[in-house]
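A single protein chain has been omitted; all remaining protein chains appear in their positions.
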Amino acid sequence: MAAPYLSVNNVEVIYDHVILVLKGVSLQVPQGKIVALLGANGAGKSTTLKTISTLLRGERGDVTKGEVQFKGERIDQLTPNELVRRGLSQVMEGRHCFGHLTIEENLLTGAYTRNASRSELKASLEKVYHYFPRLRERRGSQAGYTSGGEQQMCAIGRALMARPSMILLDEPSMGIAPQIVEEIFGIVKDLNSKENVSFLLAEQNTSIALRYADFGYILENGRVVMEGAAADLSCNEDVKEFYLGVSGAGRKSFRDMKFYRRRKRWLA
Amino acid sequence: QPAEQYIALPSYRVGPYAAGGSGFYGGIIDYFNLVNLSGGVNGVKISWEECETEYNPSRGVECYERLKTKNGGATLVEPLSTGVAYGILDRLAVDKIPMTMIGYGRSDAANGKVFPYVFPLITSYWNQAAAMIKYLGDKEGGMAKLKGKKIVHLYHDSAFGKEPLPVLEALSKQYGFELIKIPVTPPGSEQQSQWLQIRQAKPDHVILWGWGSMNAVAIKTAQRNGFPREKILGVWWAGSEEDTVPTGDAAKGYSAMTFNTPGNYPVLDEIRKKLYDAGKGNMADASRIGSVYHMRGVSAAILWVEAIRTAQEKFGKGKRITGEQMRWGLENLNVDEARQKAIGAFGMLPVVKTSCEDHEGSGAVKVQQWDGKKWNAVTPNWIVGDKALTRQLLEESSAAYAAEKKITPACAK
Amino acid sequence: MLYREAGQFKTSYQADGQIFPILQDRIALLALMAVAIVAVPLLASPYALSAILIPFLIFSLAAIGLNILTGYAGQLSLGTAAFMAVGAFASYNFILRIPGLPVLLAFVLGGLSAALVGIAFGLPSLRIRGFYLAAATLATQFFVVWCLTKIPYLTNYSSSGVITAQPIVILGYVFDTPASKYLLVLAVVAVMALLAKNMIRSNVGRSWMAVRDMDVAAEVIGFRLMRTKLLAFAVSSFYCGVAGALYAYAYLGTVEPEAYNLDLSFRILFMIIIGGVGSVLGSFLGAAFIVLLPVMLNIVAHSLALPTSVASNLELMVFGALIIFFLIVEPHGLARLWQIGKEKLRLWPFPH
Amino acid sequence: MLMNFFFEVLIGGLLSGVMYALVAIGFVLIYKASGVFNFAQGAMVYFAALTCVGVMDKLGVSLWIALPITVAVMIVLGLAIERVVLRPLVNQPEITLFMATIGLAFFIEGLAQLMFGAQVRKLELPIEDVPSQYLMDNYNILVSQFDIMAAAVCGLLVTTLALLFSKTKVGRALRAVADDHQAALAVGIPLQRIWAVLWAVAGLVALVAGMLWGARNGVQFALTFVALKALPVLILGGFTSMPGAIVGGLIIGASEKLAEVYIGPIVGGGIEGWFPYVLALLFLLVRPEGLFGEKIIRRI
Partner (left out) sequence: MQMNEPEAHFGTTPARRETGAVILDLKNISLSFGGVKALTDISFDVRQHEIRAIIGPNGAGKSSMLNVINGVYRPQQGEIVYRGEVRRNMDCHAAAKSGIARTFQNIALFKGMTVLDNIMTGRNLKMTSNFLMQALYWGPARREEIAHRIKAEEIIDFLEIQAIRKTPVGRLPYGLQKRVELGRALAAEPEILLLDEPMAGMNVEEKQDMCRFILDVNDQFGTTIVLIEHDMGVVMDISDRVVVLDYGKKIGDGTPDEVRGNQDVINAYLGVGC
């Protein structure tokens, strides 16, 4: 395995001075790889990503232990702006588009840190529109009025505009129609293989995430409980049952889930 | 440990009126220091404590309550704020602490039978308004000449600005001049429409009944609209350096009422020499000695010290007097010309002689005019307006108050 | 182990719905009330009673009123003092013009008058939001004070536009000492705070909060925006009106309309923001902060023997700086700080 | 004659409106950048004017030397505010930021008076506040030459700022920040730097307003109240719009003067205090975000 491009070492995060959310999480993203961060609701995936991008401060979260390194340098004290400049972008959970700006203006803010010329910007815009034709149609509408999925595309497109070398993606598939989900992961793969962009993606859609990722971490209650190559993980029986929804007998219909199962946890 | 005469000063040195507050309380404290330097009043030193009210009634009440019990109990209080004065009005008789309201507050409080502990010393708004009309009449060449004249009352749209209306209206009826009332919304930082209205009305005189920043704006706006400043006559709260200095030359020719004669006095020289030269002056800027607010403060302090002296004569020389005794002192004040000379303040303020019926003690004022640099008196003598009229209004109004409050008017002993 | 809810199981929803579900809190509150009712009037100096505690309680009441509107219903308002003025002047007129009217009833009528005015000026809130609404509520502030100076009837034709509160007499007993006034104010405030707390934990309170947090969703689940907002304006103004009447009757005595100026509105707003927006406890904490801090600063500044004008200005600076400091420490106000403190205490001695 | 008077009132009102707009611009700047109403703007106006005359006084220098010093002070103040007050409050509720600006207002007021004292001062600009003779002679209309200059300054200021913020990258970033702090940070907008710059610019605008208002009314604490005059302008024009500040100012200025002169006497006068607010309120009922303000998006 290559030297880690991004590494999170044993971080502990507390919200509001009292709510302990991450209890010593460590993970690595090698350069040019796609790493998936999996876990149930509230496991701390988003918190981990926000810790890396230092957006935690705005939510009254504190990193009380541990450190984050990017390209071999500590980044936990930097401003998000500086991180974006260094090539680390985040797509936040829950879209967070600028409601009053049009879709195109939203995308352009994504290029804020680049001192790009007009033509370069245009090229980047074209690329995003190429990925998401729907956005081209809605380019002139205020983002606040667009549909949920359109906003999600806008948020992803906006991050791409910064031409990052590493992207933190928080639930990119949320609210996106199936074929676009495939497309989005296609784009991820594309950027990864063609432009050597690394990804850390928090995703609920485990099957597709593991399909595209190289490596995976499973987070539970603020701890990493399992890690491994994506292929290994998808073969693991527990993962299969709890995250992929397939048990020994193959996929079950949602209609036939009779009982509320008590979740099995790796760590109680 | 010799006894000290303690006086409560709920003052204000920050906020919108800080400029006036620092001058006024500076004058008071300067005079106290001067008195103490020469051994106090028959050996009784004066002590005082300040508390910042920010001109806010609620904080003022807190200050009063805090200060009143200190140092064995306050024997006098002066908040220099109508709102604060009202907030503590009801408490005075209970606490037996007299309050002076020098040149402000309700005019009918001069009736000591209804307001035993309140002293609107020197002069009240009603007497001021009467004196203003008297002055304007004299200027026209006799009160009869006022007939058919137009006088604008440009006022701060608040209780303060409306206070003189009964007097002005009565006099307008009596002398047949037209009274045009134009209110200015506080704080009055914009008066274009008012002055256009004034210009339109072409009045013979404008009474500027303003307070705070409204005054400078009025003068400036008059200039902007080409209205002659000579026709404007301000009240005493519109007649200090604070009101004219910021307007520069615009105020040249503007005149205003005052109850101090501008000029220099031996007592001020003493303050300059003994205090400021020794670095013990209360104000940051020695050039403000003798300014209108400062002199007003010195005058207030002079009257209080005289009240202490008077009371000591009755209740025991060299002894600390109580609030009740102070009340008596204030009610039996007689600062005549001889006394003023002795103090070194001859002519600085009118003769003040109080009684139970008359807590004001004078009602005489002067007119001063701004020459671009300083104020100069334009009336050599003290002017007194129609005191019979104001007395009648005062009786009516205080009687109504007494009825509302269920007070039986009587002189305190 | 002093402050634990562990082991305190609720066996009914009634018990769980209590205002203070934790036993220690209830005991503390009872103790506090006992102190407030018995010990304070006996022990506190007249200064503390009439210059600190009475205004503190009155401001707390006004702050609860504003908190209902701003904190719970989400309508930012800068017209608080105007509603207080309506309450005071209306009470004055009711007592004056209806002989024999009980004082407490006059306060209620004053509050109701304020509520009516509140409803009238609350109407624009149906369309206007946020800082726009806040600025628009200034219309109330200026208009009401203007009316009080312009309509002599309201001040009983007093030449200076000043009213003098009549003595407070209830069932023949005259409330004229600081202690008696304090107890009266305490009773009114305690009862009204309890009522507020009840409203907040019932459906009305939830309707306010729903409208505050997301009005479209609130409408979709069946709350009527107009009724909810106007009710908030009415209840809030009622509280402010009663507070205003107490301010005149139990505190200042003689008041001019100017006593209810914009400055007062702002002070009440500071109280709820510092104390905690959307918290009854916060209203009290905020009132304490805004009433006490300047006094303490004043005392400290004077003990430093600085020149008075320096002291006064320093006071102002420190006051401003402390506001900022507290906001940085806890943007949600003192009430939240208190709550976090309790949560920590609950975990103590384990850090998390 | 009557017509002439009407025009005088109207023109007087429009020019007053310009003075209001001057203050309103400062508010718009901050509101644009953080979605917050800056309560301290009035204090900054006072602080700027007082610093300028204070420096002239204490150092005994001329206006032309004092002015650059004040500019520097205002910039430092802006930077300091960002560093000490705003940075720790990123992504907090608007009302919290609003309260912080209130704390700031107290601090600045205290600081200004502590440094330079509370007395009222005169500030003389090279242009006098007297009716312009030219207009008087040729059109028989009375307009102060000072007001004409103020209008010019204000126009210049608004044009510059409006251009700066309309289509540029910075303008876009500002609107983004006002929408969502977190997201703005996430896309790499240097929120801190932008705030610092804007507060510094707001300080400079406050200086301009302070100089003009101070020359007109004297440099005194009451300058902090001019903010009150700017509020109806803001809600009418829209909190986020530079042109809105100007247009709102003109409308408010003109209509309040006309109302005071023509309606005032009927109802007892002094209606200038609330009339602009009521007028603005009526406008808001039609357009809840003001004339040029950004529409509030409510979509679920």
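Residue numbering begins at 1 within each chain, and the chains themselves are lettered A, B, C and D in the order written.
Assume a residue touches a chain if its C-beta (ideal position, glycine included) is under 8 Å from a C-beta of that chain, and two chains touch if they have at least 3 such contacts.
Here the structure is a predicted model, which is why all the values come from computation and not from measurement.
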item: Full-complex contact with the absent chain, from C:R127, C:R206 or C:H302; value: C:R206
item: Residue of A:L22, A:A143, A:I176 or A:A213 touching the missing chain in the full complex; value: A:I176
item: Sole contact to the chain not displayed, among C:A34, C:L105 or C:V220; value: C:V220
item: Chain C residues touching the omitted chain (full complex); value: 10-14, 16-17, 195-196, 198-199, 201-207, 209-210, 212-214, 216-224, 231, 235, 278
item: Interface with the undisplayed chain - residues on chain A; value: 15, 19, 38, 40-43, 46, 93-95, 134, 138, 141, 145-150, 152-153, 171, 174-182, 204-207, 242-245, 251, 253-255, 257-261, 263
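To be clear about the criterion, only the chains that are shown with their structure count from here on.
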item: Shortest path length from chain B to chain C (each step joins two touching chains); value: 1
item: Co-neighbours of chain D and chain C - touch as defined; value: A, B
item: Higher-contact pair (C-beta pairs counted), A-C versus B-D; value: B-D
item: Longest centre-to-centre distance from chain C, chain (CA-based); value: A
item: Inter-chain centre distance, chain B versus chain D - centres from mean C-alpha coordinates, in Å; value: 36
item: Euclidean distance of C-alpha centroids - chain A vs chain B, Å; value: 73
item: Between chain D and chain A, distance of the C-alpha-averaged centres to the nearest whole Å; value: 43
item: Shared-contact residues (touching 2 or more other chains) in chain C; value: 142, 146, 149, 309, 313, 315-316, 331
item: Overlap residues in chain B, where contacts from two or more other chains coincide; value: 13-14, 18, 22, 157, 185-186, 284
item: Touching residues on chain A, where the partner in the complex is chain D; value: 53, 55, 57-59, 79-81, 83-85, 89-92, 96-101, 105-106, 108-110, 112-113, 142, 144-145, 158-159, 162
item: Sites on chain B touched by chain C in the complex; value: 11-14, 18, 22, 25, 49-52, 56-59, 61-62, 64-66, 68-69, 82-83, 86-87, 89-91, 94, 106-108, 157-160, 162-163, 165-166, 185-186, 282, 284, 393, 397, 400-401, 404-406
item: Chain C-touching residues of chain D, taken from the complex the two chains share; value: 31, 36-37, 84-85, 88-89, 92-96, 98-100, 102-111, 113-114, 117-118, 228, 231-232, 234-235, 239, 267-268, 270-271, 273-274, 277-278, 280-281, 284-285, 288-290, 293, 296, 298, 300
